[in-house]
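Below you will find the structure I want to go over with you.
Note that this complex is displayed minus one protein chain, with the remaining chains in position.
Right after this comes chain A.
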Amino acid sequence: MNTVLEINNLTKKYGRITAVNNLSLSIERGSVFGILGPNGSGKTTTLGILLDVINKTSGEFSWFGQPPTKEVRKRIGAILETPIFYPYLNAVKNLEIVAEIKGVPKSNIDISLQKVDLFERRFDNFKTYSLGMRQRLSIASALLCDPEVMILDEPTNGLDPQGIAEIRGLIQQIAKDGKTIILASHLLDEVQKVCSHFCVLKRGKLLHVGTVDEVTKGAELVEVMANNPALLEQALQQFKGVKNISKEEDKFIVTLSEGQSAADLNQFLFDQKLVATHLLTQRKSLEKQFLEVLAQSDHA
């Protein structure tokens, strides 16, 4: 049983707007699945349907091969959009309610709070928390039941850079324990760093689904500069491992063929008695792929 979530032809209509349009998707156990899409593309709506707070218009989905029920939701740790808690209760009291609903022992509360670094402030009322602390508390709440699946909708929204890095580390750590994570985000960099798989939604339609590796691996792009651009250009044209060369002023952008690296290119130039003054490997980014997918859909 390796499929955690199976979605078939899921559709949600709000009057004339189709927020989720005939979406089919399946998510494997242990994957960290990123859901990308511009604002209003249906990410939150999709997750809301999966968590039974939004009624679907049509379609089906199943968790762990079972029809969705409240028992299934008790095995999922989820936050949707913004942290939601009783403002007049402190962190511990809030998590006690969650623990009671999920039927997990109260002893999990302190552990969760320590994981997100909120233990010191645990007796302060939720309404006195900063946005970042609220985000952390919602992650603590999602961790409370030691979930098999975590659903995080923009978990780093409003966090400082250190907070973002910490949450990212936390997600990676949770993923290492073999948990399945579903992460909706605008931060492509974040998805690239933590996700194994991703999909792209636009106006509720699925535009792309695949692994992050297949996008970021593959042919490398290298920027090269030397004191004598003319000589450099000659030399580059002779290099066997080159697929394509483009020029931006004095800078050459070289697409290497499969299996070649920037080190090979550097060695070659050195053998040609040329010294590069600038040599930079451009990582192929998810961002590019994302923008390409969206641009293609505009032409279609």
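Everything below uses one rule, namely that contacts are C-beta pairs under 8 Å (C-beta built on N, C-alpha and C of every residue); 3 or more make two chains touch, one makes a residue touch a chain; residues count from 1.
We adopt the following convention: contacts and distances are computed from a predicted model.
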UniProt protein name of the chain not shown, from "ABC transporter permease", "Aspartyl/glutamyl-tRNA(Asn/Gln) amidotransferase subunit C", "Hydrogenase accessory protein HypB" or "Cytochrome D1 heme domain protein": "ABC transporter permease"
I'm checking contacts with the chain that's been left out. Which of A:I17, A:I97 or A:A263 qualifies? A:I97
May I ask which residue of A:K43, A:R73 or A:R136 touches the chain that does not appear here? A:R73
Looking at the full complex, which residue from A:L51, A:I167 or A:V222 touches the chain that isn't shown here? A:L51
With the missing chain put back, one of A:F33, A:W63, A:F85 or A:F268 would touch it. Which one? A:F85
Note that chain A touches the absent chain at residues 48, 51-55, 69-71, 73-74, 78-80, 84-89, 93, 96-98, 100-103, 141
